[in-house]
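So the structure is just underneath, and the comments pick up after that.
Left out: one protein chain. Kept in place: all the others.
Chain IDs A and B follow the sequence of writing; residue 1 opens each chain.
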Amino acid sequence: MKRFIGFIKKEFYHIFRDRRSLFILFGMPVAQIMLFGFAITNEINNVDIAILDKSKDITTQEIINKISSSTYFTIEQLITSEAEIETMFKKGKIKAVLIFEKDFSKNLIKKNNASIQIITDATDPNTANTISNYTNSILQKYQQKVNKSIEIPYQIVPQSRMMYNPELKSVFMFVPGVMTIILMLVSAMMTSISITKEKELGTMEILLVSPLEPFQVIIGKVVPYIFLSIINAIVIVLLSIFIFKMPVQGSLFLLGVESVIFIINALSLGILISTISATQQTAMMISLMGLMLPVILLSGFIFPINSMPEILQVISNVIPATWYIIILKGIMLKGVGLAVIWKETLVLVAMTVFFIVLSIKKYKIRLE
Amino acid sequence: MKTILYIVQKEFKQIFRNKAMLPLIFVLPLIQLIILSNAATFEIKNIKFSYIDNDNTSFSRALIAKFEASTYFNVITDFPSEKIANSAMLKGDIDVILEIPSYFERDLLKNKKINLAVIINAIDGAAAGVENVYINQIIRSFNKNAQANLMQPSDFINKPKSITSITSFWYNKTLNYKTFMVPGILVLLVTMITLFLSGMNIVREKEIGTLEQMNVTPIKKYQFIIGKLFPFWVLGMLLLTIGLIIARVLFNVPMVGSLGLMYLYTSIYILVILGMGLFISNYTDTQQQAMFISWFFIVIFILMSGLFTPIESMPQWAQFLTEFNPIKFYVEIMRMVMLKGSGFVDILPQFIKTLVYAVVMNGLAVWSYKKTN
Partner (left out) sequence: MKDNNVIQAKNLTKKFGDFTAVNSITFEVKKGEIFGFLGANGAGKTTAMKMLIGISIPTSGKAQVAGFDIFTNPEDIKKNIGYMSQKFALYDDLTVKENITFFGGIYGLSKEQIKKKRNQLVEELGLKEIVNELVGSLPLGWKQKLAFSVALLHNPKIIFLDEPTGGVDPITRRQFWEMIYKTANSGTTVFVTTHYMDEAEYCDRVSIMVDGKIEALDTPKKLKEQFKVTSMNDVFLKLARG
C-alpha cells in the first residue's frame, strides 16, 4: 500500500513539475469559458448590409431608420444600382441587400401594398435565414404601427414564454459543453498519452516488473488526472456562476456525482486508447480525431442533435458525452433531480462499466 | 540544396513507414469530413412539439394539423394539462408546448382577441428564437386563413396596408448547410493535421536524441527546417486535394471559383501553420507539452475563426483579435472562393495578411531554433 501511495506521489510530481502543461491544463478551461461567455455566440448581430433605395421617400426613410437602429444590422453602404451587389458579395463586405421598389410610399397609400426585395448571401444559410426573419419582423412591426387605427378582426396572438433561459443567453448552452470537452481532454487524452509515454520510453516494463500489481500501475497513473479533472470542473462551475450568473438550479451534490461518473468514463476511454497505441503521437491522434472532434460535433454541444441525419443521431447516442451534456443541462438549467434523469444516469453508468471492463480485458491481453 | 533533399527523403520514408499513423493522417480526417459535415448544422428541424388542446374542435385540430404538416416540427404527443406537459419538458421529451384555450373557436367567431400560450425550451437561446419565428409564422398563416373566411365585405372598407417582402438566396439557393460547412471543416482538418504533425515531429526527435545528433552536424538551420517541414507541406496540400474531391463528389459543393487560387492560398497558409508548429516545438521538451500547447491555441483559434459562429456577433475587442487569427482568413477565403467565385483581387487583403503572417511566423520559428544553446 505504501508503495502504491509512493507511486501515486511520483505521478503527481511528474505533472506538477511540468509547468507548461500545467498552465495549459488550468488555463484552458478558464480561457474557453471566457471566450464562450464573452465572445462566442450563435446569435446573429451586427450583420453588414447595404440598402438600395429606389424611392427615397419618407416611408422608406422611416423603415431604414428602424433598421439602422436595430442591433441586428449595420448599414454598411447605400448603393445606387444592382450592379454593385455582386462585387460587394464577392468581397465579403455585406451579407444582404435590401431593395426598396420605386414609388414605395405612393404604392403603399394607393394600392395598399409595397414591396421590398431582400437579397441575401446565402453561403451561410443560417445568417441568410435570420436576416430574412429579422427584416420581416421589423416590417411586421412597422405594418402594425401603420395599421394601428385599423382594427383587424379575428386576431390570434401567440404569447411565448422562454423556459430555463429567459434572456436567451447563449453562454448557458455552451457551459455544459465546455465542461464536457475539458473533462474529456484532461481525463481521456492526457491519461492515454501519459500511459503511452511510459510504453514508448520503455519505463512501463520497469513498472510492470516492480512489486506493484498491473492494476495498481494503471490506477496510480490515473488518479492525478481524476484530481485535476475535478478541480477543472469546479473552476468552470464557479466561473459560470459568478461571472455569467449561470444558475445551478439543481443539486450541486448530484452534479458532482454525475461528473465523477463521467470522469471515470473518460478515464477508462483513455486507458483503452493507450492499449491500442504504441507511441504518444498515435495516442494523441486517436484521442483528437477519434474522440474530441466527434464529441464536439455530435454531442449536442453546439449543433442540435435533432437537426442531424438519422444515422448521426444514432451515433450521437453512443457517445457518453451526449448523455452527460443532457444531465448537465438538466441539473444546472432545469433544476431536475435524479428522479428525472435516472435514465440518462443509468446509461452513463452502463457505458462506464462497459469501458472499464473492456480496458481491463485489453490490458490483460497486452500483458500476456 | 542537396542536403535538404536528403532530409526530405528521410522524412517521407519515416512518415510512410509509420503504419499506425498513416490511417490516422489520411483516412480518419476524411471520414471526419464526411460524418461531421453532415452533423454540423444550425438548421432547425424535427423540433419536438407537443400541445394541450382544451378546445377540441375541428378548428383547433386544423391548427394542430398545420404543425403536423410542417417539416420544422415533429408533433410528438398531446398532454391533458400544463403540469404534465412541463414535466415532460423537464425530462427532455418535448421542447415546445402549444396550449389552445377552451372556447378557442367560439371566442374567435365572437371576434374576441385570442391569446395562444407557447412554451419553448430556451436552453439553446438562438434555436429558441428561430423556433419562435417558425411558430409565429404558422399561427399567422392560420390566422390569415381564418380571417379570409370570416371577414365580411363590410370589413374591407379600411384595408390594412401590407408590405410584401421577397427574399432571394444567392450562391446557395437550397440553403444547404453542408455547402457552408464542408469548406470550413476541410480547413479545420488541414490545419489540425499539419500543426500537430509538424509540432510533435521535431519534439519527438528531441525526446529520442536524434535532434542533438543533427545539431552536431554542419547542416545549416534553414536546411534542416525546410527539409523537416516540406513533407508536411506536401501532406497538407494532399489532404486539401482529397478533401476537395470529397466535397465535390459526395456533397456536391459548388466549386465556383478558381481552384488555382485555392491552392495558391493554401500553400501559403500551410506555411503559417508549419511555422507555428515549429515555433511551439522549439519551446517544448516533450511531445505531451507540444501537443498540449498546440491544442490550446488551436481550440481558441478555431472558436474565434467564424467557422461555427459568426464573427460579426462578437464584441468589438474580440473581432479585433480575430485579425491575428490565420484560420479566420482561411475559412473566409475558402468559403468566398469556393461558393461565390471571389477572385484574387477580392481576397487581396486577406491574402496579404496571411503572407505577412507566414513570413513573421517562420522568421520567428527559424530564429528561435538554436543549434547551439
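Quick note on the criterion: contacts are C-beta pairs under 8 Å (C-beta built on N, C-alpha and C of every residue); 3 or more make two chains touch, one makes a residue touch a chain.
Here the structure is a predicted model, which means the values were calculated and not measured.
Participant: Taking the whole complex into account, name the chains on display that the unshown chain touches.
Facilitator: Checking the complete complex, the chain left out touches B.
Participant: One chain is left out of this view; which of B:34, B:175, B:219 or B:256 touches it in the full complex?
Facilitator: Considering all chains, including the one not shown, the answer is B:219.
Participant: Given the full complex, what residues of subunit B touch the hidden partner chain?
Facilitator: Its contact residues with the unshown chain are 2-3, 5-7, 9-10, 13-14, 17-18, 208-210, 212-220, 371-373.
To be clear about the criterion, only the chains that are shown with their structure count from here on.
Participant: Would you pull the subunit B residues touching subunit A in the complex into a rising list?
Facilitator: Interface residues on subunit B, with respect to subunit A: 20-21, 24-25, 28-29, 32, 35-36, 38-48, 87, 89-92, 108, 111, 113-130, 132-133, 135-136, 139, 142-143, 146-147, 150-151, 155, 158-173, 175-177, 179-180, 192, 196, 200, 204, 283-284, 286-289, 291-293, 295-296, 299-300, 303-304, 308-310, 312-315, 318, 332, 335-336, 339-343, 346.
Participant: Over in the complex, which subunit A residues touch subunit B? Could you list them?
Facilitator: For this pair, the touching residues of subunit A are 18, 20-21, 24-25, 27-28, 31-32, 35-36, 38-48, 74, 87, 89-92, 108-109, 112-130, 132-133, 135-137, 139, 142-143, 146-147, 149-150, 152-170, 172-173, 185, 190, 193-194, 197, 277-282, 284-286, 288-290, 293-294, 297-298, 302-304, 306-309, 312, 315-316, 326, 329-330, 333-334, 336, 340-341.
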